[in-house]
Every structure is written in structure tokens, then in C-alpha cells.
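Have a look at the structure that comes next, please.
Omission of a single protein chain aside, the complex is shown with its protein chains in their original locations.
Should a chain be cited, it is by its letter among A and B, assigned in written order, with residues numbered from 1 in that chain.
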Amino acid sequence: MSDASALEVQAASAATGTLGRLQRAWDSDLAYSFRHSPVAVVSAIIAFVCVASAWGAPWIAPHNPFDLASLDLMAGDQPPAFLSGGTWTYPLGTDNQARDVLSAILYGARISILVGVTAIVFALTVGIVVGLVAGYLGGWVDAALMRLADVQLTFPSILVALLIDGIIKTALPRNLADAVQIYVLIFAIGIARWPQFARTVRGSTLVERGRDYVLAAQVIGLSTPRIMVTHVLPNVLGPVLVLATLNLGLAILDEATLSFLGVGLPSTEPSLGTLIRVGNDYILSGEWWVVIFPGFALVMMVLSVNLLGDWLRDALNPRLR
Amino acid sequence: MLAFIAARVLQAIPVLLIVGLISFALFAYVGDPVLIMLGQDYTAAQRVALEHKLGLDQPFLVQYAQYLWAILHGDFGISYRLARPVGALFVERLPATLELAFTASVFALVVGLPLGVYTGIWRDSWLSRVAMTVSLIGVSLPTFLIGILLILIFAVKLEWLPSFGRGDVVHIGFWTTGFLTLSGLKALVLPAITLGLFQMTLIMRLVRSEMLEVLRTDYIKFARARGISERGIHFGHALKNTLVPVITIVGLQLGAIIAFSLVTETVFQWPGMGLLLVQSINVGDIPVMSAYLMLIAVVFVTINLIVDLLYFAVDPRLRMTRMAAAR
Partner (left out) sequence: MSLLEVSGLVVEFPTRRGVLRALDGVSLSIAPGEVLGVVGESGAGKSLTGAAVIGLLEPPGRIAAGEIRLAGERIDRLRPAKMRAIRGRRIGAIFQDPLTTLDPLYTVGRQLTETMQAHLRLTDSEARARAIGWLQEVGIPAAADRLDAYPHEFSGGMRQRVVIALALCAEPQLVIADEPTTALDVSIQAQIIALLRRLASGHGTAVMLITHDMGVIAETADRVAVMYAGRVAEVGPVREVVHHPAHPYTDGLMASIPSLEHRSVRLRQIDGSMPRPGALPPGCPFNPRCPKVFARCLTEQPDLLPAGATQAACWLHDPRSVAQTQALHA
């Protein structure tokens, strides 16, 4: 580095206030790695576009596919605009109930993202709490909690989620089931994924616990919960956040799979998985657009999240620097 | 060695008992078998009679004990939906799922392992980059979508392969196999690829990352310092050390294959255990659900045990420590 730019960086580091911190963030290793990785930038843009358009669905969707009064049954079964028989009113075609595929995708993506993110946040919360407690307290608490996590980890998450979802759905009276389905789904997926977070946090907590700053805090007389939250927690968050990003794509796929199997979101409030399930019945008659476009949207979302997660993991890996 | 196995089996028993408890609780308290079996209209007398027949008026622990006893005798109850013994249903559907899972695993290993080794050693070649990109997409594609796409291309557009079912099967004893007929084999292709694709990409990425880790170790550096040929390093030292952790993960992935077969069987209407479960969940057929829960608990515990044994056999360092620990 030339002396001139070295001095610039020094000056910027010394600057206080938001501008200084932004400058430092921009110059940090992580931001540098991001700026120079075309894959990370492109996938961040795609992810942003997906989230923004899904969140803005009520405003940008050309139709509301769930307002039954607005459906024009004559417009059903239309192919996408670029094929013969299609019109630009319904750019990606319509399904057999004259619902606009594009709008359905936007609303569906909204739900898919919502469920995925909430489920991961739920799993993270449970996992962090359990991991912190197990790692910090040790002894039989640790042994019991980790045994529980290990047992659950022997089963694939999708199976756990399916069974929890199925059981709750069967246990609830029929009319209640549809209304709370989204919460059941979030709960099922979250419960299926907490053990990995718990194990990672517990491992990091065990390491941090042996460090001097924890000992010092204990000597001062801080209470155990206080030490865990204010001192240990910030230091164990790193690897678990990478794990969360990588799991976000999986959670979205979990929801799509469960909806596809029929135990997820109902067709009155469809996610992308539900749309694909509904559309699957029509591919043999040639109406491929009802399945392919939602599928494409789903893959784009998950792919961009996975790419970002991969980049984040490589960027934060000290050995690869 | 025997002590090791015994120790692991003993560890597994509490797990199975707990799962059994959950299974039974499901069976006893969720859903209403009377409602499902008799339909909407029934008299109070009919309910009492049926409850007595099903043994639902006994105390909890008695019912639990009866349940466990029945299971040990292979009696898993009667399906509410199909009115047939669940055990018989399982036996009927198991071969379909097992043949599918087996074929998919073979596909995943045969393609994934060599690709993983190749992309680990020659990481910057164009084939490696292509393989990595494809694998990344593969990990982001849900299994059901892969199945649907394959059906669209090969069954609907090209009409080369069937889009559902198992084709013609041959009965051998209690087993039904699709391997012996042409239509059976053709029907196996798309579902096996669908089921195996996720595993294949996983194996490929895992082997690759293990390979890269191993190639950075001191002993590889020392082997280079001794002038060992590149072939000896890659296919001797590196490969052997890579396979050790890979075996565990691949073994555990067998579990994932069984889980994802649920989805594949649904997409292809494959008459296996997975489809049975999904149909049962949609209807609330508790006996099937709880029997399935017990069954997969046993299956996964067994898989874990076998993987542990394999690991033990392959890594000489573990033999000493494990045997010492089991004493």
C-alpha cells in the first residue's frame, strides 16, 4: 500500500462519528471481500429484489388473486404473454381458476419468506438459549440438553417438521387448523432446526467460558444470566449467524416441501410450495406455467440466500484469508 | 468390540422407549378413531362398544404396556383409512421404498464420490467450476421441483419414461421387485435420480471440502517433502484420509434419503412407505403415523450404530480409544 493511502486509512480510522464508522466498515475485510466477490454482490441484489417485491406485493402485484370477486373465469387457463393465446394483462398466465400467476407468485413469495425467516429466528432463539445454558452451566444440564439435541439430530429435519406438523394438524379441530396453519408451520420448522444452533452455540460457549474475562466477571460478582447475555453471547454469535444464513434457504425449502405435500399452507393462503402443488395437477395437460414460474421464483430466492451464506462463511473463515 | 456394540445398543434403548411413548401418546390421545371408523353418525352405544373393542377404556399405563407388547409382536394396529393391519401395509410397501432408496444411493455415490475427488484435486479446471455451479443450484432446488421438472421433460415432452407408478413388478416371496422387468427399471429411473440428486451434490461438496482440508495438512506437506509422487499423495494419503469422515456423513445421509423419499414418492405416486405416510397424515390415520414413528426410530438408531461400526473399522486411531472407553 502506498504511503498516501496508508495515511488516508489512518486518518479515517481516527475519525469519530457515523461517517468515521461507515468509512471503517467500508474498509473492513468483510466489506472488501463483499465488494470484490461478484457472486456475493449479484446474489445480494437478487435477494434484495425478491424480498422487496414480495414485501411490496400488495402494491405492485397487478391483480389480487385472492379477491374472488375480481376473478374473471373466462380468463382462466391462459398461457404466459409471450406464447400464443396469452395477453399482457396476465403476463405469466393464469391457472384454472383465473388467478394471475405473477400476482400469486408475489403474494406466495411473501408468505414463503415470512415463514422461512420467522422459523429460523425461532430456531435461533431456542438454540441460543439452550446452547448458552448448556455450555455455561455444564454438568448434567449440559449432558441432558445435548443428549436431547443429539437424539433429534439423528432424524432429518424435514421428517421432524412433517411429523410435528402432521400431528398438530390432526389433533386440532378442522375449522381451527387452517387459520393457525402458518403458526404451526413456523413452529414445526423451527423445532426441527434448533439442535444445530444449540450445538454450535454450546461449543463456542464452552470455549468462551474458560476465558479470563468470564472469570473476571464472576469475580466482580455479576449474576450468571448477566454474564451469559452481556459477555458471552456477543462472542458466540459469529459462527451461529453464518449457520443461520445457510439454514434460511433450507427453512424456505422445508416450508415449500411441506406445502407441496399438503400439510403446509392451504390454497386459500398459498405459499410458493402450495402453488406448485396446485399446479402439479395440470402439467399433464400441458399447463406448465403454473408450476414452472413459482418454481423458478422459489429457486432464485433460495439460491441467492445460499450463495450469500456461502460467501459469508468463506469470508469469515480465518484460515482461508 | 462386543462391549462397544453392547454399550451402543444399551444407549439406544431409552431413545426407543421415549419415541415409543410419544408414539403411543399419539395413538391414544390424538384424533378420534371412533369418528374415523364409524363416520359422522353413530350412537352412544356404538361408541362404547367400539371403545371397548379397541381397548380404549383401559388405564393409561395398561394401554401403554399393551401397545409395547403388541409392537414387539409385530402388531401395529389397524389403519383407520384402509381398515387393514398396519404391519401388513408396511411389509407390502417396504420393498418399493427400499429399492428406490438403494438405487438413489448408488447413483449418488457413483457420481458424487469421483466428482468430489476430482474437484478437490483439480479445483480450478473448467469441469470443476461447472460441477460446483451445478451443485450449488442442486442444493437450492427442492426435491419435488426436480421431480416435476424431470417429469415435464422426460415423461410429458419426450415421452421416454413413465411419470408415475412402479411399472411391472415380480413377486419373490414377500418381496416385490421392479429390477427384473423393463418397465420396472424404466419406472425407477426418474424417481431414483430425483431422490439421489440432492445426496449426490451433498456428497460431491463434502468430499471436495474434505479433500481440500486434507491437502493442507502437515502430513501431506511432509509427503511432498519426501518426494512422493502426486499420484501417491492424491490417491493414497489424501483419499484415504478424506474417506474417513465422509463415510460417517454418507451413512447418516441414508437417513435423509429415507426422509426425502417421502417427497419423491408423492411426486411420482410411487407405492412406498413415504406415500403411505403422506396420505395418512392428510387424513389423520393415527395408527400408521405412530407405527411409522416407531419404525423410523429403530431404523435411524440402527443406521447410526452401523455407521459407528464402520468408522471404527476404518480409522485405526479410534479402535484403541473406543475399546478403552467401552471397558
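Definition applied: a residue touches a chain if its C-beta (ideal position, glycine included) is under 8 Å from a C-beta of that chain, and two chains touch if they have at least 3 such contacts.
Quick caveat, the model's predicted, so the values are computed rather than measured.
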Candidate in contact with the missing chain, chosen from B:79, B:163, B:199 or B:241: B:241
Which residue of B:69, B:160, B:174 or B:222 touches the chain not shown here: B:222
Residues in chain B touching the chain absent from view: 217-219, 221-230, 232, 236-237, 240-241, 244, 315-317, 320
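We adopt the following convention: only the chains that are shown with their structure count from here on.
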Chain A-facing residues of chain B, complex: 15, 18, 26, 30-31, 136-137, 139-145, 148-149, 151-152, 156, 163, 252, 255-256, 258-260, 262-263, 266-267, 278, 281-282, 284, 286, 289, 293, 296, 300-301, 304
Sites on chain A touched by chain B in the complex: 151, 154-156, 158-159, 162-163, 166-167, 169-171, 249, 253, 256-257, 260-263, 273, 276, 280, 283-284, 286, 288, 291-292, 295, 298-299, 302-303, 306-307, 310
